[in-house]
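Data block below; observations after.
Yeah, one chain of the complex is gone here, protein chain that is, but the others are all in their spots.
Chain nomenclature is as follows: A and B, assigned in order of appearance, with residue numbering initiated at 1 for each chain independently.
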Amino acid sequence: MNARKKSEVGSDTLTAETISPFRDVRQQYIKSPVAVAALCVLLAIIIIAVTAPLISPQDPYDLKVIDIKDGRLKPGSPKLSKLATLSLKISISGLKKVGVPKASVTPTNRSGDTSPDAVQIILEPHAGNPYQWTVKVSPTANGHLDPLQTVNLERLPKGSKLSVGKKDKFRNVWRLSPKDTQELILTLPKTSTDVGQFRVVMSGGPQKKLMTYWLGTDDQGRDMLSGIFYGLRISLSVALSSVVIALTIGTILGLCAAYYGGRTDTLIMRFVDLQLSFPTILIALILLAILGKGVFNVILALVIVQWALYARTARGVALTERRKEYVESAQCLGLSTSRVILAHILPNCLPSLIVIATLEVAGAISLEATLSFLGLGLPITKPSLGLLIANGFDYLLAGYPWISILPGVALLITVFAINLVGDRLRDILNPRLRR
Amino acid sequence: MSGNHVLSVRNLDTRFQTQAGEIRAVDGVSFDLAKGEILGLVGESGSGKSVTGFSIMGLIDEPGKIHGGQVNFKGEDLAKADSKRYDRLRGREIAMIFQDPMMTLNPLLRIDTQMIEAILAHESVSKTTARQRARDALGMVGISSPDERLRAYPHQFSGGMRQRVVIAISMLHAPDIIIADEPTTALDVTIQAQILYEMQKLRQNHSVSIIWITHDLSVIAALADRVCVMYAGTLVEQGPIDDVLDYPTHPYTKGLIQSVPNHNSTGERLEQIPGVMPTMINPDPGCRFMDRCVYAKESCINEPQLIQSTNGRQVRCHYPLDH
Partner (left out) sequence: MTLYIFRRFLQSIGVIFIVTALVFVGIYVIGNPVDILVSTEADQEQFDRMVKILGLDKPLWEQFLVYLSKLAQGDLGRSFAFSEPALKLVLQRMPATIELVTVAMLMALILGIPLGMYAGLHPEKAVSKTIMGASIVGVSIPNFWQGIMLIFVLAVSLAWLPSGGRGEIKTVLGITSSLWTADGWSHIITPAINLALAQCTLIIRLIRANVREIALLDYVKFARAKGLRRNRVVYVHIFKNTLVILITVVGLQFGSLIAYSVVTETIFSWPGMGKLIIDSVYILDRPVILAYLVIVVFLFVTINLIVDLLYSVIDPRIRLDGDQGSS
């Protein structure tokens, strides 16, 4: 009778084929490019967190690798291999005697890849004036100190003068720049004894770039990028653990309250209401003040702060579902209480719980960072992003802002991405907004 | 043809742009409304009857729009009117009553506030005068001790009384037309009867034309002069109420009448029209009722034309039923 296909269901649904809820959510989720981008960023962050020890350029907590002299370097600075150093003692004798005074050079100390012959020092007395010498310092062909970086003349007799270089205000050290060393004139004070002694300390040599501090270094010389990777790892794992635990506990309590009703319900809900009426940060603060620092305590505090939210949601959904007929019919069929709860009511709670859990991860990360920033959260051995930011705060006003700003940016991006994902999930799973 | 017609709708086409596609909620609907006439607009949920009412009032919001057609009122096409014109028109020349009186009145404002603001929106009179008029309006719909009632809040009234207040508000400016969108659906049957009585009184005393939108045929049977039957956005049958009820010419109308349980047929099976309404997104061409019609034939795949017959009856069908 009918040549064309059967009509579909009326105006407010599109197709009659069944889609599993998960696929449906996925389909809807993909429709927002912003949400998809956020999810990608989030996955990247999770991968970074999980593989932090593998992908960090440097282990920021391995003291052997950190060089405090590399502290507070700008983002993009290279980490250079250490300079070789060499120090030589120079003795000038025969100043008061007749005849030509003599100078002898003895190496006293070296480090790095040098040998005493890496540098050639020539001392020539001026004719007629034993107190004036021409000094020439040059790196030799075996190159271990070539190019020269610093040349210091230390412990010159008081009153000595050099024709080039700058004397340090506080210490008996003359600093020369490498080009000064071509030829300089040393004038010893006339009251000096027969022997004049001083030291030449040089450092130099080729420097290899070992790595680049892409995001700079903090005050201890730790690579910021690595620190941020490790920090993300810790922040994320602490937050996730707390959410999983709080979710479990809260849901169980909420379902119990809904199912057993009566006094259990009132008791549990009183606690829930009490807790939810106080700001989370205060509760966490006081808890940590009483319990003290430590990873376990922080997770405990985060759990205590969150569970009420899940409990209330689970209870709300459970109460609505409980009145529905399918629960009654399941009970009429003789299914046990726990089966009814687990198999029928729980799946209906999941959408709301998932949305809240996602957003709470962001909240937990933020809260933990705040607590660590205030010095109440994780200990220094488990540095989270909050601690990094706290470390950098003092340097903010001193001209090294990246130490504080960059971990904050990482924190911001993480929380932002999670919030976007959670928001999108909420729009999809919240029945009220479905048109 | 708009001689003594107060409203003349021609080929009204209202569409909604959604993510799923373009919904053609009202597709080529035409009817006339005479002065003092009660016209019933009947159809299932989703047939487009409420949208028709809102289109006339200009209350179609994004993503909807009146795509085409005319709404001729007092020599003017309202479909082309601007918002200023509509502001003056609504409440004063055409009024509307909604379905759920609890949601129609603002729960945070007193009754007198809501009535006085309706008066002051169109006339600059003193508050005292407005108050007096509000009082009279309440008296007109049979509400006793109106002074007390004026100071009350909506939640202190019963459902039936709330609806009467809403009717009173609609009559404040003695409009030419009242569009009533399922006004008794949310009320129980006894209250319903009272409301129907009030409406009839209004028509009698004030010659106001009423468009009564409902899915309940029995209400129409009791109240209306003429009836328009809508299905899937189209008008399928139109005519004087008794005529249409006794001699329906459209298969859908017939099905509708038969599905109303009446006391003459105890023990018989309840009739149902099989199937559900088709989607109004990019609808297939041809008669919309085809898939559910027991009389459908091959040629129903073509767009059925409007067939006029005597005494103002119209039907949109290839094979109208004979009597």
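One rule holds in what follows: a contact is a pair of C-beta atoms (placed from the backbone, for glycine too) under 8 Å apart; a residue touches a chain by one contact, two chains touch by 3 or more.
Everything quoted here is computed from the prediction, not taken from an experiment.
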Worksheet entry | Residue touching the undisplayed chain, where the options are B:5, B:122 or B:206 | B:122
Discussion item. Touching the hidden chain in the complete assembly: which of B:9, B:26, B:41 or B:96 does that?
Written reply: B:96
Worksheet item: In the complete assembly, which of B:109, B:260 or B:294 touches the absent chain?
Response: B:109
Worksheet item: Out of A:269, A:378, A:411 or A:425, which is the one that touches the chain we can't see?
Response: A:411
Worksheet, complete the sentence: Against the hidden chain, chain B presents residues 57, 59, 62, 87-92, 95-96, 98-100, 103-109, 117-118, 121-122, 153, 155-159, 166, 169
Discussion item. Using the document's contact rule, name the residues of chain A that touch the chain not shown here.
Written reply: 274, 277-282, 285-286, 288-290, 362, 366, 369-370, 373-376, 386, 389, 393, 396-397, 401, 404-405, 408, 411-412, 415-416, 419-420, 423
